[in-house]
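The other protein chains are all here in position, but one chain of the complex has been omitted.
By letter and in written order, the chains are A and B; residue numbering begins at 1 in each of them.
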Amino acid sequence: MKTVLKTKLPELFEKLANNYTVFVPAKIEGISRFAPYQNGLELALEENVLMPPKDIFFPQTEKMYKFKAKDQYLEIEDLPPEEGQQVIFGVRSCDLKSIDCLDQVFLTKGFVDAFYQDKRDRSILIGLSCVKPMENCFCSSMGVDPQKGVGADIQAYDLGDKVGFEAITEKGRELLGKIETLLVEEAASVPAVEKFVLTADIEGVPEKLKNMFDHPIWDDICRKCLNCSVCAFVCPTCHCFDIASEVRGEDGTKIRCWDTCMFDEYTRMAGGHQPRPGKKERVRNRFMHKLRYFPERYDMLLCTGCGRCVAKCPVNLDITAVIRKIKEAE
Amino acid sequence: MSDKVKKMQEIAREILEKGEAKVVIGWEKGTHWYLSPPAFIDKPEEVERLVWDDFCHNNLSKYLKDYVNHEGKVAIFVKGCDSRAFNRLLQDKQIERDKVILIGIPCHGLKDQDKAKELGENADIPKAKKCVECRYPNPLVYDYFIGEEKALDEVAAASEARDFSDVEAIETLSPDEKYEFWNKQYERCLRCYACRNVCPACSCRECIFDQTRVGWIGKANNASENQFFALTRAMHVAGLCIECGECERVCPMNIPIMLLNKKLIKDINLLFGPYDAGVDVDGKLPLGHFDKNDPEEFM
Partner (left out) sequence: MSVKEAQANWEPKILVFACNWCTYAGADLAGLSRLQYPPNVRVLRVPCSGRVNPQFVIRAFQRGIDGVLVAGCHPGDCHYVTGNYFTRRRYLLMQRLLQYVGVDPERFQARWISGSEGPKFQQVVKEITEQIRAMGPNRKLRDAQ
């Protein structure tokens, strides 16, 4: 396996940054997230980052096009295309799986989202294996292999003081070639993953949920929820958005922004009717979408077990506990 | 199990068995040892879930808004800050006093969850920031009381101490430094509205940030809109904030929200005389009345 010392990683990023925008896990203002590499950036490689790589492909606010409207005339102006290849280093298996989920939504079933596709096509993904699961991780329960993700161009392995690389795709092989001088070929074994603190038994849950829309369980689960959107905004797979216009006089910009089923506006109809008026309906939708609707449509769960929502929920509405309650429900 | 927890469960059982209330809202153990999220107990046999420990952070009074149209009574446990939140809601006539049974529990000061996670179970975990500054550890209003009433004497001593040094530190910066500081904080705001939704002062039926058709706030997430949110929220809770510090605790982006709230509290005290929200139910709100002799700076 081709390896490099962790202390040498900045050098490697530096080299890549000549040709690519290199996103690396970093700690900025106390929050860990993916950020373009630059000198002096504080890397965060010990644990997975708080903010998932979702916003690289699907930003919280994305400009779609500009327009000018005067009297009955309308002009639409495309925004200048973004260019250049980007490398995203250190994507954990859970987040790689989440990108797979986003791909399903934005690229399959005859619907191709040009904004997403463009960013996705310009990206090279370098996965990073996990050795010690964080206390809120439960990816292995959701069918994700913490050591090897899906859809990576290169899989990197955490070898303690070193990182090992294995090219998976042609794009990945090419990229590795460019940093070959920094890598050493040596025999290395990937350390085994330590025990998970959190687990979930998902077996049969999507099927069981088919008959649980009116189950009293939701009355109980929803009660402590505050209907904020911490869970959705730190979730690597949540992908709902809302399109809005920013208008200043005759000029305007169409933007799309993250939205969430926790907000009142999400389902409120033009006439004012609100089909999901309260906590119960919204909480039910969140878990139904993750564990039933998505598997029905795309044959995969919309939860990858990254544990971010468990870590950040103000009231500890833990999805593994919800899964357990669903399992136990009669 | 501590005596307090036993007593808690006893009272809850009694209330539920007698049918005095249909639900008791307390705290239970969560996913980890340092999490004690809200618990909703409907049956006497479930009272064993109830706990009282160093991590019962959630302000339960917030949930009373969900039970406004509920038949029968609701029982909730209240710490000092929860009781002030209760008084606030009562003062705004958001809830009815006789529909709620309050079980007061004197608070010893809760511990910092992030530090707990970092240091481990056996370490000496520091108090949460909001609790270090707490001046009302004991419930101000209750129907049942757990623990010794004499602890109430300590309140007087505690209320002397009032620390605005963190606010003052920012006040001494130049305008540009201040702006840079706050811009940096709110650049990372996700506008998840957890701070608003957890806040017992935020009890409007419809929040202005949800009135998107009116267009108060743009959908886009950027420093400008986020600061519009931050400043408007701060102004809207001015004189209502009971300093429970929940907004800052729940913020996933670690934004020092209490620094804004405390600034307003400091100025309210300075300009309009000493005031603590949620202490006197019959009192007038600082921005809900006026004094003809208020400071005059607009001539």
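Definition applied: a residue touches a chain if its C-beta (ideal position, glycine included) is under 8 Å from a C-beta of that chain, and two chains touch if they have at least 3 such contacts.
All of these numbers come straight from a predicted model, not from anything done at the bench.
K.L.:
Among A:D118, A:D219 or A:E246, single out the residue that touches the unshown chain.
P.N.:
Here the residue in touch with the unshown chain is A:E246.
K.L.:
Just to verify: which one of B:V68, B:C204 or B:L231 makes contact with the chain not shown?
P.N.:
Considering the complete complex, B:L231 is the one touching the chain left out.
K.L.:
On subunit B, where is the contact patch with the chain that was removed from view?
P.N.:
Subunit B touches the chain not shown through residues 167, 170-171, 175-183, 208, 216, 218, 222, 224-225, 227-228, 230-232, 234-235, 238, 260, 263-264, 267-268, 271-272, 286-287, 290-292, 294-299.
The rule we apply is simple: only the chains that are shown with their structure count from here on.
K.L.:
Just how far, in Å, is the C-alpha centre of subunit B from the one of subunit A?
P.N.:
That pair's centroid distance is 32 Å.
K.L.:
Hey, which residues of subunit A end up touching subunit B in the complex?
P.N.:
On the subunit A side, the touching residues are 28-31, 50, 60-61, 135-136, 198, 220, 223-224, 226-230, 232-234, 242, 244, 246, 255, 257-258, 263-265, 279, 310, 312, 314-318, 320-321.
K.L.:
Quick one: which bits of subunit B touch subunit A in the complex? Just the residue numbers, please.
P.N.:
My answer: residues 30-32, 35, 37-40, 58, 62-63, 66, 117, 184-185, 188, 190, 192-194, 196-198, 206, 210, 212, 218-222, 246, 249-250, 252-254.
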